[in-house]
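Just one protein chain is left out here, and the rest sit where they should.
Letters are used for the chains, namely A, B and C, taken in the order the chains are written, and counting of residues starts over at 1 for each.
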Amino acid sequence: MNSFGRIFRVSIFGESHGECVGINIDGCPAGLPLDLDDFSIDIDRRKAGAKGTTPRKEADIPRIMNGVFNGKTTGAPVTILFDNTNTRSGDYEKQRAVPRPGHADFVASKKFGGYEDFRGGGHFSGRLTVCLVAAGVIAKKLLDNIKVEAAILEIGGEVDPEKGLQNAIDAKDTVGGIVECRVKGLPIGLGEPFFDSAEALISHAVFSIPAVRGIEFGTGFSAAKMFGSDHNDWIESMDGKTASNHAGGIVGGITNGNELVFRIAIKPTSSTPKIQQTINVETGLVEDFSVKGRHDLCIALRVPVVLEAVTAFVLADLMLLEQQISRTIK
Amino acid sequence: MNSFGRIFRVSIFGESHGECVGINIDGCPAGLPLDLDDFSIDIDRRKAGAKGTTPRKEADIPRIMNGVFNGKTTGAPVTILFDNTNTRSGDYEKQRAVPRPGHADFVASKKFGGYEDFRGGGHFSGRLTVCLVAAGVIAKKLLDNIKVEAAILEIGGEVDPEKGLQNAIDAKDTVGGIVECRVKGLPIGLGEPFFDSAEALISHAVFSIPAVRGIEFGTGFSAAKMFGSDHNDWIESMDGKTASNHAGGIVGGITNGNELVFRIAIKPTSSTPKIQQTINVETGLVEDFSVKGRHDLCIALRVPVVLEAVTAFVLADLMLLEQQISRTIK
Amino acid sequence: MNSFGRIFRVSIFGESHGECVGINIDGCPAGLPLDLDDFSIDIDRRKAGAKGTTPRKEADIPRIMNGVFNGKTTGAPVTILFDNTNTRSGDYEKQRAVPRPGHADFVASKKFGGYEDFRGGGHFSGRLTVCLVAAGVIAKKLLDNIKVEAAILEIGGEVDPEKGLQNAIDAKDTVGGIVECRVKGLPIGLGEPFFDSAEALISHAVFSIPAVRGIEFGTGFSAAKMFGSDHNDWIESMDGKTASNHAGGIVGGITNGNELVFRIAIKPTSSTPKIQQTINVETGLVEDFSVKGRHDLCIALRVPVVLEAVTAFVLADLMLLEQQISRTIK
Partner (left out) sequence: MNSFGRIFRVSIFGESHGECVGINIDGCPAGLPLDLDDFSIDIDRRKAGAKGTTPRKEADIPRIMNGVFNGKTTGAPVTILFDNTNTRSGDYEKQRAVPRPGHADFVASKKFGGYEDFRGGGHFSGRLTVCLVAAGVIAKKLLDNIKVEAAILEIGGEVDPEKGLQNAIDAKDTVGGIVECRVKGLPIGLGEPFFDSAEALISHAVFSIPAVRGIEFGTGFSAAKMFGSDHNDWIESMDGKTASNHAGGIVGGITNGNELVFRIAIKPTSSTPKIQQTINVETGLVEDFSVKGRHDLCIALRVPVVLEAVTAFVLADLMLLEQQISRTIK
């Protein structure tokens, strides 16, 4: 449930305001060079602090606990922890009677009988995405010569992110966005019929990222409006390169050697400064509600590196399954 | 790979022009009444024959081979076969040198070293969706008092399906569409953090349906353009009912007791009557190509019952995991 | 539950007196030559008919339904059925109130709420081992240059099987035995820490064979009486060959390049002709009971080929995982 992958298996654990969050990677090939510096760029990309992101700042220095020896992976599970240092739990405890709209508060309480760690979203917090990023760093290193790159396409409906963000700031509200991921250099043949198609596995992993509301591959929803002769990608060369790429690099669930392209929709941050209404589960009455705590105005801004990460570990797993990555790095 | 589900586990097998296609369901609770009549409505809904669908007609009478005794499931695996009776393999053998654009022909040949059964798409054929429908029939029976219903929203960009279809007929081309699925009566609490959120599992299963290019939950891609205060669903009652349903019934990856709503995009049928170009893998030259065989003008027309089916078996599995369905039906 | 294996995944289904029993193999590499003749030797070895085995004889001709095309595996799931032609269900129905000692009758009825197919042991029948043998045939073909061979060591405590069997015949009773399996030619490195050691996976699969009561590797239980200096196998050459083989070819859960050796204990056939006592679940009274139906005097006699089969498919899966077998046979 908190694990994903068949050979390169990523398990995630931790809570927003607990001692730490962390990740365990089983099946990581032995012999991959790995040190703390490898993580710094991607972890910095995810970090808060830019306009529109939460003022909560964590040091986010990965603690590699296991599976690395003499600077290389050993083949045993790799465990990485991130300490939670900057927590202000008091912000959350009083809110408990009033589940925040758009958050997991209400469903978590029902599902886990009220035993869930409710501080800062607990195990449901976006804080855990730092773990995904760490797994992604390792996966990217395995994906030698394959480039996984995600970028913001839209914020609040605006192709200029700054403008979409400014609209939200002006409205004293929060806003969503669209993020696109592109992968160059994939071999033909990744993905397994019938249920483990490349799209199926990628979308499975992608919907683990908090706030994702949709995913589309290639032309995606627009494909539904096209004629077949316009949508089909003509194969032009013996290595499978196509004249167009409406399929987004996957046909029949299998990568076709063209660029992998897909987009995801990120909902506006649920913790808006606006006054809302929600039920007080102690009184049973609907009451006014305003968010406390430090939050992102637009969580989409921090998503690209997370999206790259989950994409990378899905692909690393498929590469291992297809024997395109060796279980021991030479 | 060809299996899906943790307790209610569906495995699919077969090829379009082989002897049969079939499904095996492990973990089906014992004591569920099941006979051939249970299948007829949904299998008829999937059947070809209406305007826009292939003239290939299969009898599609399920053969229940195992797991049912005295009219009820036994708790042992349920195996159901569908004979392939109406095959014309000659249509396909000559086409082999010329992989069809938009189909899995090329990638399958590369992935499986040329050993794949290439007749009619083989294991990649939409023919296998009859198996999904059969699994869905059983899952729906388990989902007592829960209604899973899918319907066409658009064909070729037209909300009137007949019009979208007529556009394609007039253009002598094929066309895609959008299908929406709604589920009423779900309990709060289905879905597991972190990787097995309700959206993650549904999308995983949904992308196994051939021709799906995208999926979105609730307001989906439109959410990316909304402000948080507009998107949030205010909780109005102690049972979690919300004033709006932009989330589509899932928050934090967990069902929230409201209606589950999601949409999928279906690409236009790849086998268009139009002349296209593709490479001849024997000569290495690009050549003109026209589709042979019997095909759907708009595969989206047949998708709703398939979408209901995969949705139903994902939900049945989650209900079993959450102990909301007993492993023996009383 | 009815599936085993991570890449080469074997799923089993069927009942003793239903229409058929069968097997589905997912993840079988493409390009493996396979025809009916491949199965005949091993299926004949398992067949009844020799002294001490049941007079029930099945044709046991495998019906390859899927996954093979032009005489080779395609990479899609391989489904094989065996029809049940020689069933006499009347023998069993009257016995239902009186669960047979040593059989699953009582527990199956409790577990599955009375809905189980109780005829001839239903899904619990040794009949299903023909499916294991079929999976083993395919696995053995994948294990090129690796020989998997099992043989009877003892019947009823006698190293001369004929003598042990005669003792049982004279006593008008049934008898058990010990079967040893040896595998030559394995590479170093199969098995995964921590939970998927070679012994763990083999024993998991072996205990699926009905009537197995124990398993030991190398010197096994005798090792518990030895001193460490006597038990340790001294490594004598750079390829890991050891002077002795008390470990049975596995150290630390990983194959060490020496012969794999293990033994299993098979209990005496539960269906003995002797008068026994058991409860009548309708009356609640203990009553005399004598077995009806056709049964093996010594099921151990038929076990060697089944043991080879499960061993072979465990090893094939590990070889695929370790990338020692290609996913497409060249």
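Structure notes:
As a convention for this text, a contact is a pair of C-beta atoms (placed from the backbone, for glycine too) under 8 Å apart; a residue touches a chain by one contact, two chains touch by 3 or more.
Keep in mind that this is a model prediction, so the values were computed, not measured.
Looking at A:Gly22, A:Gly136, A:Gly189 or A:Pro304, the residue that reaches the missing chain in the full complex is A:Gly22. For the chain missing from the display, the contacting residue among C:Asp42, C:Asp60, C:Glu154 or C:Asp317 is C:Glu154, taking the whole complex into account.
One of C:Gly52, C:Pro268 or C:Pro304 touches the chain omitted from the figure, and that residue is C:Pro268. Taking the whole complex into account, chain C touches the unshown chain at residues 1-4, 10, 12, 99, 101-104, 106-108, 110-111, 123-124, 128, 154, 156-157, 168, 171, 173-178, 188-189, 192-197, 199-201, 203-208, 210, 212-238, 240, 242-243, 246-248, 251-256, 265-272, 274, 276-279, 281, 284, 286, 300. Interface residues of chain B with the unshown chain, by the touch rule above, are 6-7, 76, 193, 321-323, 326-327.
Although one chain is not displayed, its contacts with chain A can still be listed: residues 1-3, 9, 11-15, 18-22, 24, 26-27, 30-31, 65-67, 69-70, 72-77, 79, 81, 111-113, 115-117, 122-123, 328-330.
Definition applied: only the chains that are shown with their structure count from here on.
Chain A and chain C have Cα centroids lying 44 Å from one another. We define each chain's centre as the mean of its Cα atoms; on that basis chain B and chain C are separated by 37 Å.
Multi-chain contact residues of chain C, defined as those touching 2 or more other chains: 76.
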